[in-house]
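Every protein chain but one is kept in place in this view of the complex.
For subunit A:
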Amino acid sequence: MAHAETHDPNTPLEYRSEVGRLNILGFWIFLGAEVALFATLFATYMVLTHRIADGPALGELFEVKSLLIQTFLLLTSSFTCGLAVHEMRRHNVKGLMLWMIITLGLGLGFLYFEIQEFLHFIHEGANIGTSAAWSGFFVLVGTHGAHVTFGIFWVTMVLIQVAKRGLTPATSAKVFITSLYWHFLDVVWIFIFTAVYLMGMVMHHG
């Protein structure tokens, strides 16, 4: 570990320490496990999607407006997160901070609209105990939402560390890993958008 190493000047900061390189690789593998986790949840949702018992159908309650706002906020946050890492690579701490804080703001906005939507569904008589289909919906979408919540806390903690210590191989690896996590949540959302919302609405409204 941590031998004196010589670097190509083009090596990004986060790849300059062995610990950083190992952590980034390990995190990619962790994301592989997350893919398995979400794939299981998607499969569960898919087999339960028509099992609505006496409750409302899924597509019946989905609203395009809320869905588009959520999608817009989250996809944009992935873009700003990319800009943050871009600034980090230019060793611009201020730029990194600014774009990451915007990312967090967009993430919070996404959560706000998601929670509003959940409350709306519950108000309309669809909660986790209404039917198997709604159980599948709340747990799949809720797991994603919980990941976003966790991500917001995590990024905040890492930003505090960047503020305290500046950009080092250690802090930049942490920023980079949280950015991978954030983009991953975006990818999962695209699947939720398609498999849950679009398919739900298409099947309900034809």
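Quick note on the criterion: a residue touches a chain if its C-beta (ideal position, glycine included) is under 8 Å from a C-beta of that chain, and two chains touch if they have at least 3 such contacts; residues count from 1.
Keep this in mind: contacts and distances are computed from a predicted model.
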{"item": "Name of the absent chain as recorded in UniProt (options \"3-isopropylmalate dehydratase small subunit\", \"Tryptophan synthase alpha chain\", \"Glucose-1-phosphate adenylyltransferase subunit GlgD\" or \"Quinol oxidase subunit 1\")", "value": "\"Quinol oxidase subunit 1\""}
{"item": "Sole residue of A:57, A:75, A:98 or A:139 that reaches the chain not shown, by the stated touch rule", "value": "A:139"}
{"item": "Listed residues A:70, A:103, A:131 or A:172, member touching the removed chain", "value": "A:131"}
{"item": "Touching residues (missing chain, whole complex) on subunit A", "value": "1-3, 21-23, 25-26, 29-30, 32-34, 36-37, 40-41, 44, 47-48, 51-53, 128-133, 135-136, 138-139, 157-158, 161, 165, 170, 174"}
